[in-house]
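For this depiction, one protein chain was excluded, whereas all remaining protein chains were kept in their positions.
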Amino acid sequence: MTAAPVLSVEGLNVWFDISGGELHAVQGVDFDLRPGERMGLVGESGCGKTTTILALMGLLPSSASVAGRVLLDGEDVLAKGEETVAPHRWRDVAMVFQGAMNAFNPVKTVGSQIVEPMELHGVASGRAARAQAAELLELVGISGSRGDRYPHEFSGGMRQRAAIAMALACSPRVLLADEPTTALDVMVQAQILDLLVRLTEDLGLAMILVTHDLPVVAQVCGRAAVMYAGKVAESGPMDTLFHDPRHPYTRMLFQATPDLYGDEQVTSIPGAPPRLDRQIVGCPFHPRCDSAFARCSDQEPVLRDVGDAHTAACHLNDVPAQVAQ
Amino acid sequence: MRGMDYVVKRTVFALVTVFVAITLNFILFRALPGNAVTGLRCGHCTKQFRESIVKQYGLDKSKWQQYVIYIERLAHGDLGTSTSDNRPVWDDIKQPLVNTMPMVIAGTVFSIVVGIISGVVAAWRRGTAADSANLWTALAFYAMPTQWIGLLVIFYIAIPLGLPASGISSNTLGILSTPSEWSVLSDRFSHMFLPALTLGVGLYGEYSLVVRSSMLETLGEDYVLTARAKGLRNWVIVWRHALRNAMLPLVTLIALSLGSIVAGAIVVEDVFSYPGIGLATIQAIDQRDYPVLQGIFLILTLSVILANFIADLVYFKLDPRVTT
Partner (left out) sequence: MSELIQLVDAPVPEEETKRRGIVREVLLGQRVAMIGLGILIFFTFVAIFAPWLEPYSTTQQVGPVYAPPSAQHLLGLDDGGIDMLSEVIAGARVSMLVGFSAAAVAMVLGGSIGLLSGYFGNKTDIVLMRITDYFLVIPDVPLMIVAAAVFGRSLVNIILIIGLIYWTSTARLIRAQVKSVRERVYVKRARALGGGHSRLVWKHITPQVAPLLVANTVLTIAIAIFAETYISFLGLGDPSTISWGRLIQNSLTGGAVFHKAWWAIIPPGLCVTIVILAATMMGQAMEDALNPRLRVGHLSVRRFRLRPLRGRLDSE
């Protein structure tokens, strides 16, 4: 807990222009990431988790506007938008995308696409670069000579590994993985996750793993932030989140996942997330919450400490136990 | 070698199609009522002449035998004899073929280049005025009949600018002195310019629209986002990653539009009185010169089949995913 964070996000907000107004996709997200740490960013589809990590690399479309600070070793990379964030792409922060199926250009060889960022950022070039690319492939468990093949000749799992190898091409300090195992079958999923764990440990990488799939986070991450409706609902160590959740959404999410640590009853969370194109009054989760009470519908809860490195945004943490029921 | 069997397959396909075309040619012209003789425009033909024609074309034999003779003749490069000037068909269409080639190639290249540039720019500036302008212009030219474009070109461009609008060379060339090679060449070029332009303008619309939509689709692909994430600059991404993927549908489209290219060439030559194979076709129709018409049809069909085959190979070279 004493090492300085390699990545610090402060008050990140993202808006998208839509016909008839704005969508407030990310509403004030803060977190720190320390070197070697693996953090999960969890939530339902549309909660803003993908938008958050895209914002970290400045990969948002022109319909987006961003506020907040993203500190990489203390320097705010969003200070001047594209200008300040572009130099850090791939060199300091790299990304493995959702659906690596299409992350590779089908008409070029896999190897050439790994070499590409190396040559662009001056890490290596020519034969040296190709050799390094082959080494990276070996590192992720693919035979180095396969770099001369085309993406369609790789299986889904292999393509994902190759995407990871490509992400490591310029030895970044932070790896952002967006749903790296969705659409892969279970056996392959486990292998990829093992690989990610091994790599972050061996290379001292910090990683943010974005997913809606709780067992994945549980297997890989030491910490997680649960996002809901563009905000962080709760954040803390994995064990604590499971055994002592301080936000009903976290608790219900874990309950909704079958066979996580035992045979819990499987329930799905009824209802839908709120629309983000209009102002939300009160706690965004209250319509679906099973523990909501009077205050929840008109006062927005604030993210506060509820334990050791454990924060949650829920009114239930403010009131004495008797009143809460 | 990758996909050797693909190349073999396409070659076989091309050959079979050639065979089908030859047979179709025969069927259309011979195996139907109103054969080449009764349709023959021959005002003062004597009975003996008619009989000699019948013998020459083997019209007194069975259809099957005629077919065999036809194939045999073809194998020797004999396309028959023109009924209007009694010369071998091949001699009649040789020169027009040579005249047409540069004009058609120039027009097609023009349409491809303009189509690609306008399509890429439109996709890049999607939703802006430039995009809409391109869309409507391309659609408008696509909808215009090529012959009409030709007439408008003559009316509003050729005459005001004094550009030649008919024939392949000026009558005045070589009257006073032997013209230099350069002046012959530039004279030819000036006659070729407007027909080629007309052809190209009529073609480019479709290409532009396809390039635009294909480019848009490509720009939304994940590997483009990955490239951006790697730190590549926009134009590098377009040039190195997007373009090649976006061009693939265009190759297919060009292959499919070969029929339109031929059609356009015929019409353009008619309007501009350009002595190429298109004009020869029209003259053959007017004169009911069926052997020549048959020969032209065969040559045109074979050219298109060949061009299609080449397009298949080009696509194969560009897209490594093609193996079947």
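Chains here go by letter, A and B, matching the order in which they are written, and residues are numbered from 1 within each.
Just so it is clear, contacts are C-beta pairs under 8 Å (C-beta built on N, C-alpha and C of every residue); 3 or more make two chains touch, one makes a residue touch a chain.
Just so you know, these numbers come straight off a predicted model, no measurement behind them.
Asks: Which is it among A:53, A:72, A:303 or A:316 that touches the chain not included here?
Replies: Counting the whole complex, the residue in contact with the absent chain is A:303.
Asks: Would you mind spotting which of B:97, B:112, B:184 or B:304 touches the chain that isn't drawn?
Replies: B:304
Asks: Taking the entire complex into account, which one of B:68, B:105 or B:159 touches the absent chain?
Replies: Candidates B:68, B:105 or B:159; residue touching the omitted chain: B:159.
Asks: Residue-wise, where is chain A in contact with the chain that is not depicted?
Replies: On the side of chain A, residues 11, 13-19, 23, 25, 27-28, 30, 44-46, 48, 50-51, 58-69, 78, 80-82, 230, 268-277, 300, 302-303 touch the unshown chain.
Asks: List the chain B residues touching the unshown chain?
Replies: 13, 16-17, 20-21, 24, 28-29, 32, 34, 123-127, 139-140, 142-145, 147-148, 151-152, 154-155, 159, 216-217, 219-221, 224-225, 228, 234, 237-238, 242, 256, 258-260, 262-263, 266-267, 270-271, 281-282, 285-286, 293-294, 296-297, 300-301, 304-305, 308
Basically, only the chains that are shown with their structure count from here on.
Asks: Averaged over CA atoms, how far is the centre of chain A from the centre of chain B? Could you give it in whole Å?
Replies: That pair's centroid distance is 55 Å.
Asks: What part of chain A is in contact with chain B in the complex they form?
Replies: It comes out as residues 57, 59, 86-87, 89-91, 94-95, 97, 99, 101-108, 116-117, 120-121, 150, 152, 166.
Asks: Per the contact definition, I'd like the list of chain B residues that touch chain A in the complex.
Replies: 221-223, 225-232, 241, 244-245, 318-321
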